[in-house]
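Excluded from the complex is one protein chain; the other protein chains are retained at their positions.
Right after this comes chain A.
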């Protein structure tokens, strides 16, 4: 896969020539009007009434992909994003949360994923890499005081920070984080020493950490003032 090293917004990272596959559950998200989404949600709600496992499976088929591509905007790692989304679905079953979903399943799942991604980044500042610790502090989606808008600001900020990295550093970082390649493999592909590759990764992570730290201070202040 090719990584565009001068990307300024996320769409440029989409490799050209990739087809945009549709979901295979016979349900489509991209209908012209809003009616088909309502229908899909209604259909799933009926499935939940009959067999909750079936309902969960349908939700998974319908939203797993979009939730992963959304989560990756925050965490910048495909593996991490997929683990995070899978975890949301596991919890969804373990706590039987679908019984208390008042609005749409879609908004519940998106909120959960965004909260988890948010918490993950918050933990990342404490130099803590594990997903477990991110989920420990999770609160139910509705209890969040942060307005919906702050999530967009957050992943845009992450994008911005990645865009400020020098081209080679950015390339290495994306190969390592986004594509999940080991530093040894990157070193071989780019004809660099492993030490250089690791230096780039460390530098990129430090840039993100420091950049987000500042951003967080701003956010916290914003939240404090808005109450």
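Keep in mind that, in the parts below, a contact is a pair of C-beta atoms (placed from the backbone, for glycine too) under 8 Å apart; a residue touches a chain by one contact, two chains touch by 3 or more; residues count from 1.
Here is the rule we use: contacts and distances are computed from a predicted model.
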item: UniProt protein name of the chain not shown, from "PTS sugar transporter subunit IIB", "Acyl dehydratase", "Tetratricopeptide repeat protein" or "FecR family protein"; value: "FecR family protein"
item: Residues in chain A touching the chain absent from view; value: 9-11, 13-14, 18, 20-21, 29-30, 34, 37, 52-53, 56-57, 60-61, 63-70, 72-73, 78, 81-82, 86, 89-90, 93-96, 99, 103-104, 106-107, 110-111, 147-149, 152, 156, 159, 178, 183-184, 187, 194-195, 198, 201-202, 205
